[in-house]
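Take this structure first; my questions come after.
One protein chain is absent from this view; the other protein chains keep their places.
For clarity, chains are labelled A and B in written order, and residue numbers in each chain start from 1.
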Amino acid sequence: MNQGKPVLDAAIRARLRGDGAFRGLVLGLSLVATVPLLFILLFIIIRGASSINWQFLTELPRPMGETGGGISNAIIGTIILIIVATIISVPLGVFAGIFLAESGKTRLGTVARLSVETLMGIPSIVIGIVAYVWVVRPLKQFSGFSGGLALAMIMLPVITLSTEETLLMIPVSLREAALALGVTYPRMIMKVILPSGLSGIITGILLAVARGAGETAPLLFTAFGTPFMNLNILKPMASLPQTIFVYATSPYPELQTLAWGAAFVLLVIVLALNIVTKLVTSRWKIQF
Amino acid sequence: MRSTRLSDRAFRTGLVLGGVVVSVLLIAIFLSLLLSSRPALVKNGLRFLTGTEWNPVTDTFHALPFVAGTLLTSFVALIIATILSLALSVLMGEYFKKGVFANIMRTAVELLAGIPSVVYGFIGLFFLAPLIRLLQEAVGAPPYGVSILTASILLAFMILPYSASIGREMISLVPSDLKEAALSLGATPSETVWKVTLPYARSGILGGILLSLGRAMGETMAVTMVIGNANDLTPNILGPGNTMASLIANEFSEASGDVYLASLIEIALLLFIISTLINVVGKIIVNRMAQAS
Partner (left out) sequence: MEDPVLNQEETILETRHLTAGFDGKDVVKGISIAVPAGKITAIMGPSGCGKTTFMRCINRMHELAPNAQVAGDVLLDGEDVYRLNPILLRRRIGMVFQRPNPFPTMSIYDNVVAGYKLNGARMARADRDRIVEETLRRVTLWDEVKDALFRRGTFLSGGQQQRLCIARALAMKPEIILLDEPTSALDPKATAAIEELIVSLKGVVTIVQVTHNIPQAARISDYTAFIHLGELVEFGQTNKVFTVPKDKRTEEYLSGKFG
């Protein structure tokens, strides 16, 4: 009788140790997964922040080998590309999102949603090639517009799906209240449903912008890049990610320094957008 | 009265148009890729998929080295990422569902997802490559630093947030009464996770793995910067290589000659098809798991 007990105790103790070991393993692996983030951020802050000064933000890059210079063309370029991409993708994306929320279960709705979800998963370099074929080849020239178009195609599914998701969460009673007042369908959508979902839709747009701003691959053979300041979207245009790519892989330490600074700026922009969306979602969310 | 009918119809038509445009867009993308790669499709034929030579000089273009490179980097990345993201999913799905620590972890993972590919590549070049170089020296391989392994490790961290969030979702779908049954039988929490939760969420996690695979295959910049840009078919992960995406990134802007360019576009078409297929299968599996609960 008594012999049974100690064995049981030992077995239980072993299992509890195993439990603790498992927990430790899970925690340890999780830290391995997340500590590098800290590392990346620290690395970039240290190497990059020191490059940031007024000259950096406002000057053009100097010819190879010279120190100093800046990335103003890349900053402006990214801004212009994002503006072009937003103009193309937001109206279409929001409308497509409304369509999916309203008619998602119809045949066209199902096809459209599958298309959008597929679009979402297309590698961005493939999108870049498509933009090359559609714009660069006919115009026989790299251009900011083709880059903006590529980014628009990347942003579109994000905006569409988040708009749909937002609108589906709006309670039916709001539609009914509007319809019962004799409001027409278009007005009901535009003046009641859309405003109620505004914060979610804006969040989706901001997230799409964050994604677009960080994309390099689609710009490699569309906007292509230039060491000069260029505001003309029909000509090649620089951008932050593409500049980072070129300078980071170049053999010149001066350019690499610029790349660290550019990476810092890009990171700040992208992470700021992500954080802003979180705040927007929590503060402005309309309570139903 | 007339005007309300008119604006109503116009508006609804506008909405339908939105749906049509996005559907047509996908088809247009596919057709463009198909048509633009025609010169290559014709010239390369089926050897494109089976041959191992990529030579712009002789206009010989085969995709196998790059398909292999893509699959190799993706699978190695997947192994690393799956282990790490399973740990994260279990941590956030079971042990720390709420609280400060959970929030920190969740935010950290989400921030990881927001870092641009090119920044990962940059970090990889300057931090990871030297480490790999040490490894290569230790093993006797040429110490380039850049290699398939370097790319795979970077890829792992890039797909980590995605697969972790899917994993967390799948684990949260496991019915709590199953877990409670196990616990009430005297199982420890980790035994419950290992023997009840994970097996139940198995198919969903598998779907998540497939979706992450789809993601990994499309990643370009980080891979391009650290993979070493070699066009040979090789299983040596400590050596340089190329994926379909990195090949295009490296060679497209300098490609001259119709067949060369068209072959690169053919690679893009192949990449499009493969990643779409994997995404579709992954999504079906994930949806099935979500529906079953």
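Here is the rule we use: a contact is a pair of C-beta atoms (placed from the backbone, for glycine too) under 8 Å apart; a residue touches a chain by one contact, two chains touch by 3 or more.
Remember, it's a predicted structure, so these values are computed and weren't measured experimentally.
Trainee: Which residue, A:13, A:137, A:191 or A:278, contacts the hidden chain when the whole complex is considered?
Mentor: Selected residue, touching the omitted chain: A:191.
Trainee: For the chain left off this view, which of A:114, A:174, A:202 or A:280 is in contact with it?
Mentor: Hidden-chain contact among the options goes to A:174.
Trainee: For subunit A, which residues touch the unseen chain?
Mentor: Answer for subunit A: residues 171, 173-174, 176-184, 187-188, 191-192, 195-196, 198, 286-288 touch the chain left out.
The definition used in the following text is that only the chains that are shown with their structure count from here on.
Trainee: Report the inter-centroid distance (CA atoms only) between subunit A and subunit B in whole Å.
Mentor: The computed centroid separation for subunit A versus subunit B comes out at 16 Å.
Trainee: If you look only at subunit A, which of its residues touch subunit B in the complex?
Mentor: Of all residues in subunit A, those touching subunit B are 15-16, 18-19, 22-23, 25-30, 32-34, 36-40, 43-44, 92, 95-96, 98-100, 102-103, 108-109, 111-112, 115-119, 121-127, 129-130, 132-134, 153, 156-157, 160, 184-186, 189, 210, 213-217, 220-221, 224, 241-242, 244-245, 248-249, 259-260, 263, 266-267, 270-271, 274.
Trainee: In the complex of these two chains, what residues of subunit B are touching subunit A?
Mentor: These residues of subunit B touch subunit A: 4, 7-8, 10-12, 14-23, 25-26, 29, 32-33, 36, 83-88, 90-91, 95, 105, 108-112, 114-123, 125-127, 157, 160, 164, 188-191, 193-194, 214-215, 217-221, 225, 245, 248-249, 252-253, 264-265, 268, 271-272, 275-276, 279-280, 283.
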